[in-house]
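Below: the structure, in structure tokens.
A single protein chain has been omitted; all remaining protein chains appear in their positions.
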């Protein structure tokens, strides 16, 4: 048995140095955070491993957008699965809008009158819908024939005027999936076109062919989840078709396992399903994604290459 | 200000009687549970109100299936939105499979060998996929032309041999939506057909027309959420198009608001978005759905009609 | 393996009937709530078993006072351990004050001006301190010689003018412990006397003799925890001295285990410490105490005698 070493702080310590101290504790939040960095490093630097990144929660309104783009552009991940909300926030910023620092105790009726939509303590200006409607309306003829959601999203990425998660995926040929895209501001904008009598070809089940193909042909696979929801579950489902199941797993969530939902389920549960290899390296980290993500990726930046 | 009355228990008290005692406390979990019953009763008995039910989490493996079917057959709800997992569990049971009582401390590798998939402390036999594959394969020609997910699900409901959530929705003409249906066992079975070269017409954005139409034409709307995820978010999105936004809201979740995700967001946040009317009656109940749902619906059974 | 049975609701079902349906599900929150009732019933009706009740959290401001008094008067428990806050709230009500229904979104500065202290969404009138100061001042000569906290509390119970948790313990000769009594409104009132130069004999470690004596001589022991904190930990500590450790355990909490604190620790952890017998019947129920307590005690009322 290894003893728990006590963290020793130094002045002007760098992030990776602190993570290495945390690794020496080996337990609880600090130990798990360090283990998450170790496992991410292992899967990203394993040439045989396809890395699947699941993103849910307010990552863009929470200031994580550059970190995500950076990870995609560095080719640390091979597949991205996310929510419609994340892509809506991403597209909004690509069109020139911003999110704002607010308060969870705000007067929501007042905010509504002023045109701000609250996401816990950040605000999205409601005007973003106007810009997005113009954008979708103007480009509808181009996107309407996309048969899979991934092709639809890549096209949006190609069309966005600025750097974005969508554009980074398109430019780096990283497949990006969003099974519930209709459940989002982007979805609403498409509905606006349908309401005018236009049509769009995008099929519900089409993307399964591509994500499962990546899984099926992977020598090894690794999963990194920030938040749960559909992104986690959709990747977990694909892991059942990886010949050896996932070999690496990192999950960062604030949801708890006892209610039994997929979002809070511990990764080890996946072993019973054949989603996770019994010999996989994995860790469940109970932490706000906006705290864990910068620390993990900052330490990785120092460690990789 | 009203004083907090202390609950007085009696022998052989009925559930609604206990809820009424809880209502007299007026605070914390007990007070909120009672308020949830009051608000559900108000929206269900309000002739002008369309009731939207969002269902996420392990409700079928958790023993809630009959309660949900009963609520649909009683026409207490006008729209159901749920997850692919819930429908997979529901279809599995309709095809004759069961879920089993297990343990969260089980050996997952052992379970995998024995063919049981763990959902916290309940187990699903992996064989369910065989039955489901046969079912989908046999009926593929019938379902492959369904353009919306709702039509696809109603057709499944029509085809299921036994009582089920799907069948209850079909028979009672309750629209049932599942934006992320591809993220589920049912989705995997459809992929199996696609992998054989077959095609299915189901469109991603198509259902938006129907759910928004119900919202748009509703004099009033009420929302009931057990769990968060896409079901909650998809209904919340529709509420933006109800002329007066939602007039009633009940949310039951174990997720917390501070990480900022949609699942844990307090209902009042929806006021800023125009999803909830500032004068709405609403309550956030922090409780395991399998505890709250039987109590709420049992009390409603005594109160309604 | 037992299948998960689905709960069937009936009109005018009584609480114990619903709990029995929950028992048939056998899993998740509902299954655990039913198991909690079963285990409480078993330990209370086991003649050889000493039952230790740990109470933390806002049980009195949350409307649970009558239920607790009823359990004590029914002699369902042999030892009570609680917090100074609970006893302060209890004494306040015994002196004629009430708690009030409020809002978690209240303006706290405004409440302060109006003289109300907020406990999430219930309010305590600050005036309670005046009545308590008079009460302590008037009776100081009687209580100042009490060497143990238990004797101090029994004396308070004897002196309270009305029915209370304190009085019920005194009258039924149920030892009541509160190791951190100085951390409470009652503590502050005693400080007021010390500040005037008076003295009080109460010793910090004295009660250990009595609680450990009960533990040491118990043929069997059972523990019931609503909330964690010192009440749980102090009882757990005593369990180490029960010859067979605890044979029954029920814990109701909203705290999570992963941060590693005693309050959220799963009961099974106690096996490693010799606090819980490896063959004990026990359950961890993740639920708001104000929801679980009325249901558990209501079902017990029907089952016992």
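Read from first to last, the chains carry the letters A, B and C; within each, the first residue is number 1.
Simple rule for what comes next: contacts are C-beta pairs under 8 Å (C-beta built on N, C-alpha and C of every residue); 3 or more make two chains touch, one makes a residue touch a chain.
A quick note: this is a predicted structure, and the numbers were derived from the prediction, not measured.
Novice: Report, in label order, the displayed chains that the undisplayed chain touches.
Specialist: Its contacts among the visible chains are A, B, C.
Novice: Which of C:9, C:49, C:119 or C:214 touches the chain that is not shown?
Specialist: C:119
Novice: From the list A:2, A:47, A:162 or A:196, pick the residue that touches the absent chain.
Specialist: Final answer for the missing-chain contact: A:2.
Novice: What residue numbers in chain C mark contact with the hidden partner chain?
Specialist: Contacting residues on chain C, toward the hidden partner: 56-58, 61-62, 85, 104, 106, 108-109, 111-112, 116-123, 149, 179-184, 187-188, 190-191, 194-195, 200-209, 212, 227, 229-230, 233-234, 237, 240, 254-265, 268-274, 278, 288-289.
Novice: May I ask you to list the residues on chain B that touch the chain which is not drawn?
Specialist: Listed in rising order, the touching residues are 27-29, 105, 256, 258-260, 284, 286.
Novice: List the chain A residues touching the unshown chain?
Specialist: Touch with the absent chain occurs at residues 1-16, 18, 21-22, 24-31, 33, 58, 61-67, 70, 98-102, 105, 120-123, 254, 268, 286-292, 294-295, 297-298, 301-302.
Here is the rule we go by: only the chains that are shown with their structure count from here on.
Novice: Which chain's mean C-alpha position is the greatest distance from chain B's?
Specialist: Chain centre farthest from chain B's centre: C.
Novice: If I superpose the C-alpha trace of chain B onto chain C, what rotation angle comes out, expressed in steps of 5 degrees from 0 to 180?
Specialist: Fitting chain B to chain C on C-alpha atoms yields 180 degrees.
Novice: Can you check how far apart chain A and chain C are, centre to centre, with Cα atoms defining each centre and the answer in Å?
Specialist: Each chain reduced to its C-alpha mean, chain A and chain C end up 43 Å apart.
Novice: Where the CA atoms of chain B average out and where those of chain C average out, how many Å apart are those spots?
Specialist: 35
Novice: Centroid from C-alpha atoms only, then distance chain A to chain B, rounded to Å. What do you get?
Specialist: So the centroids are 25 Å from each other.
Novice: What are the residues of chain A that contact at least two other chains?
Specialist: 256, 258-260
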